[in-house]
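Could you have a look at this structure, given as structure tokens, before my questions?
All protein chains of the complex are present and in place, except for one that has been dropped.
Right, chain A next:
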Amino acid sequence: MFATKRLQKELIKLNEKLPPGITLVKADDLKEWLMDIQVMDDNPIYKDETYRLKFTFSGNYPIEAPEVVFTPVQTPSRPIPLHPHIYSNGIICLDMLAREGWSPVHNVESVCVSLQSMLTSNTKRERPEGDDKFVKYNTRRPKDINFVFHDNGV
């Protein structure tokens, strides 16, 4: 209902101007968009790398959060960033993207900016606890997973 018009407007804005390190890769329809993000400072974990994000919108966006995951690409190289809240299959554990943490005033750009700062502020070269098991057995959609947001320090 709201989604179409709102996404059209977001797209116009994204085509006009984007913050540094954020690029619109593909937005052919109003269901799935691809964005590239880079970390703008010298954090050695992410320096010189670019990561691809996949946004999937429901018809209730922005009342409902979009589904946002990192998605790997071979060429050009788009790995999954190493981070204690990012699983190796690209699923992100961020309260802003979860059911309770989402607010309809967020948008594609603000999600990208939040993810940039989530990476920038990280110092640990590690995956979340139980990454192997999660990646192997998880069949749920990212939004339906009840992550426990315990260490907000990261």
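Definition applied: contacts are C-beta pairs under 8 Å (C-beta built on N, C-alpha and C of every residue); 3 or more make two chains touch, one makes a residue touch a chain; residues count from 1.
One rule holds in what follows: contacts and distances are computed from a predicted model.
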item	value
Options "Magnesium transporter protein 1", "Uridine kinase", "UDP-N-acetylglucosamine transferase subunit ALG14" or "U-box-domain-containing protein": UniProt name of the undisplayed chain	"U-box-domain-containing protein"
For chain A, residues in touch with the removed chain	2, 5-6, 9-10, 62-64, 100, 102-105
